[in-house]
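After this line comes chain A, so read on.
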Amino acid sequence: MAAKVKTAFLLAGGCAGCEMSVVDLSEVLVDVLESIEIVFWAPTVADVKYCDLEEMEDNSIDVAFVDGMIRNTENEHTVKVLRAKSKVLVAFGACATLGGIGALGDLHTKEELFKQAYQDSFSTDNPDGVMPSPEYLLDGKYELTIPALLDNCATVDQIVDVEYYVGGCPPHPKFVGQILTSLLAGELPPPGSWITSGKAVCDSCSRNPVRNGQERLPVGEIKRTIDGTPDPDTCLLQQGYMCFGPVTQGDCEGSCLNVNMPCRGCGGPLPGIKDFGARCVSTIASSMADDAAVDQFIDKYNDMAKMFYRYAHTAGSLNRKVAALKDK
Partner candidate 1 sequence: MEKIGLYLGCNIPLKAPDIEQSIRQILPPLGVEPVDLEGAACCPAWGTAPSFDLDTWCAVSSRNITLAEEQGLDIMTGCNSCFGVLSEAKHFMEDGERRRTVNQKLAKINRSFEGTSDIYHIAHVLHKKVGMEKIREGLKFDLGGLKIAVQTGCHSLWPSDVYAVKEENPYQPTILKDLCEATGAEVPHYSRLGACCGMGGMRSTDMEKSLKLFKEKLVSIKEETDADMIVTTCSSCFLQFDMSQPILRERGEIDFEPLPTFYYTQLLALAMGCDPSQVAALSQIDRSAIIARIQDEQRLIKEVA
Partner candidate 2 sequence: MAKVGVYVCHCGSNIAGVIDVSAVRDYAETLPDVVIARKDLFMCSDSGQEMVKQDVRDGLVDRVVVAACTPRTHEPIFRAAIEKAGLNKYLFEMANIRDQASWVHGHDHEGATEKAKLVVASAVGKARHLEPLEDKFVDVTDAALVIGGGIGGISAALELANMGHKTFLVEKTPSIGGVMAQLDKTFPTNDCSACILTPMMVDAYNHPNIETLTYSEVDDVSGYIGNFSVKIRRKQAYVDWDKCTGCGDCAAKCPAKTPDEFNAGLSDRRAAFIMFPQAVPKKAVIDMDACINCGGREIGSEPKLNKKTGAPILAPCEKACPADAINRSLPLDPGGRIKEVEVGSIVVATGYQVMDKGWFKEMAPDSPNVITALQLERIISATGPTEGKLLRPSDNQKPKTITFVSCMGSRDANFHTYCSRFCCMYMIKQARLLKEKYPELVINMHFIDVRTAGKDYDEYYTGARRMGINFFKGKVGGLEMLPEDKLRVLAYDMESAESIEYASDLVVLATAVELPEDAQGLAQKLGLQFCGSNFFRELHPKLGPVETSTEGLFLAGCCQGPKDIPDTVSQAKGAAAAAAVPLAQGRVKIEPIISEIIPENCSGCGICVPLCPYDAIAMSEWAGTARAAIEMSACKGCGVCTSACPSGAIVLHGYEEDQIFAQIAALTSGGRNHAG
Partner candidate 3 sequence: MLVEQKKIDEAVATIIGFGGTGILNCVQCGACSAVCPGVKAGFPLLCRNLIRSLLNGQLEEIIEDSSSWGCQACNRCTEVCPQGVRPQEVVFAFRRYQANELAFSTSAVTSQMNLYETGHAVFTDPKELRRQVGLPEVPPTSAFNKQAQEEIQALIDNGPMGELGLF
């Protein structure tokens, strides 16, 4: 029996949803575990410590998956360590590849974020306005440290080299299964690639009008998802619901569309596209009938950055540079 593939999972600044997707493989996972050996899965699943990872030999891990963006000093440190220990590093899911939802925090200053999180939010009870500080001396003798928030969010590849990318928030379990299978089979694209079908959501969407031999018509009236109930058989974009399916990698097989919700782009841009948000603007604006529709759109969707960079803010060509300026 061939040696098992040594595999690691690291959750950086994320929600662990991507790991849920791995677990959602259920029986498939059992089969896969025949072939792989989990050497590290922290902080979520396995009882291992960071120091265990640090003690491993360099390049001793065959494949490491990182999910979540790099948000604090802990993420930054551990991902660097993991990189050194791993032959192949996979940025796994929307946060790791593009920044994810959490990256939208970069549109605000750190002070605003702290104030909102520790003071102003509805469920917070913090009458003294205590803010977390990286170092704290408890009872005058216990020196406690917590990781410090970085100035800006980063994708994994902005910190360390990455061999492969997998999109999705989270990646669809079925797709995760395919990836693991192809990994084990050694059927990998050239390093630097996304592991993807390379096709947009529209390609697998049953509502795509041109797949049904119909014409795609310009969008005249713009709707938000709260405006009425979309017809479940007609293209959402065509109905005026701003769906990013044309612009987004469709390895999810249109999960959201199947429950009548428009795509918001978690799969990331199609291969060769430099900036998800900008390309999305170009495509979506082009699909509108006229300037009046554009005005209506701007009127209804008030924050374009959070609209078009919902999952891809940090990877945007300008955003990280702008974010770096915001506290100055």
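How these were chosen: all candidates are chains of the complex that A comes from, given by their letters.
We adopt the following convention: a residue touches a chain if its C-beta (ideal position, glycine included) is under 8 Å from a C-beta of that chain, and two chains touch if they have at least 3 such contacts; residues count from 1.
No experiment lies behind these values; they were computed from the predicted model shown.
K.L.:
Using the contact rule from the top, which of the candidates 1, 2 or 3 touches chain A in this complex?
P.N.:
Looking at which candidate touches chain A, I get 2.
K.L.:
What residues of chain A sit close enough to touch candidate 2 in their complex?
P.N.:
Residues in contact with candidate 2: 198-200, 202-203, 208-211, 215-218, 245-247, 250, 270-273, 279-280, 282-283, 286-287.
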